[in-house]
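These notes are about the structure you will find just below.
The complex appears here without one of its protein chains, the remainder shown in place.
Presenting chain A:
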Amino acid sequence: MKTSIMALAAAGALAGALAAGAAVAQEEYVVGVMSAQSGYLAPYDMPAYAGFRFCVDEINAKGGLNGALPVRLIVKDTRSDIAESVKVVQEMLDDGAQFIVSSADADPTIAAAQITAADGVPTMTFAGTAPVLTQVGPHVFGSYPADNQQAAVLADYAHAEGLRSVWLVKSPDSAYTLGGPEYFGEAFEALGGAVLGTSLYSLNQPDFSAIVTTIKAADPQPDVIVTWAWEPDFPAFIKALRGAGVETKVMGGDVLDTPTVRGLGPVVDGVVHTSGGFPQEGSAYADFIDRFEAATGVVPDNNYYVNGCDIAGMIEQAVAAAGSTDPQAVTAAMAEIEDGEGVMSDFTFKGTDRMPLREVVVARITGDGGKEFVKRAMADPATLPQP
């Protein structure tokens, strides 16, 4: 009899624990994170994930989303492999993910979004900037200023500086290296500028002498050269260009906002590029850097960290606005956010195709390895080049 009572008590305790567990499970918000920790996307996904994790931890330390709903992360490495991405996003949905944060590129984001479309689970890319990636469905969101926004702000700046002709250097090998210069050209021509010529390169092309020779021989000479080339292509290009004695102004996309490019010295002195944000003294961004460094010992040296943090904030604001964790409700709420508060910059989804409208910073590299703030501007949605 005594044994039976004890057994009943144990069973009751177990049932209670299970019920409590179920209650806890219902009171958490599960976010699946596809993060490439190796491969070509790792340089973007790793800092973005670090910033995201840091701010999620901060949110959880305050009781969770809006102080009430703890966030549980399911993090899976995609190895920058699209097949692996497809597999892990399905696993995360199986494990109850209510929101998916995908890699910083269009391919895995779109592949994932086609899978999350079935249940309308909101899906946001870490830092994908191709404007087309939200075309897959109404549940897909960007987080970083899109290529066309960056290009439009940069074109506006160039035109305001009195520059009237441009030479575009682009690579068809990626949507980013191709799209950025093309959007710039379109916006620049709309402002009255002229595209004098275009040169194509291949990713990881070791020698840019042919392109440099073509530009040097152009008559008339362009006022500015614009490229969305990244490393190691941009260093190879700028060295070849300056080595050939071509001193034409050079402008580029946010991918030039790296310590490596700034460390190239005199050849990049005066190069102007876009950026998602700038940690001006006293800004929320500067405060984020201090907090992150104090907690981790690492100084965030690019915008992916802070943008990752902003994604945590976007989720929090969308859940708050939805008043629910229902995927469709969160998706709808996210799409209606206007002037949401961000650390890198504020953001607006309302009235966009869910690539957030955010301020774009224009910065100039200095010859001593630093960068200086030039301007901060918001692209005009009415005149944005369309993907």
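By definition in this document, a contact is a pair of C-beta atoms (placed from the backbone, for glycine too) under 8 Å apart; a residue touches a chain by one contact, two chains touch by 3 or more; residues count from 1.
Here is the rule we use: contacts and distances are computed from a predicted model.
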Original post:
What does the UniProt entry say the missing chain is called, choosing from "NADH-quinone oxidoreductase subunit F", "Phosphoserine phosphatase", "Molybdopterin converting factor subunit 1" or "Branched-chain amino acid transport system permease protein"?
Top reply: "Branched-chain amino acid transport system permease protein"
**OP:** Among A:60, A:135 or A:165, choose the residue that contacts the chain missing from this document, as touch is defined above.
**Re:** A:135
Subject >> Given A:58, A:81 or A:189, the one touching the chain that is not displayed >> reply: A:81
Subject >> Which of A:178, A:268 or A:330 contacts the chain that the document leaves out >> reply: A:178
Original post:
Given the full complex, what residues of chain A touch the hidden partner chain?
Top reply: 35, 37-39, 74-77, 79-83, 86-87, 90-91, 94, 106-107, 110-111, 114-115, 130, 132-133, 135-136, 172-175, 177-179
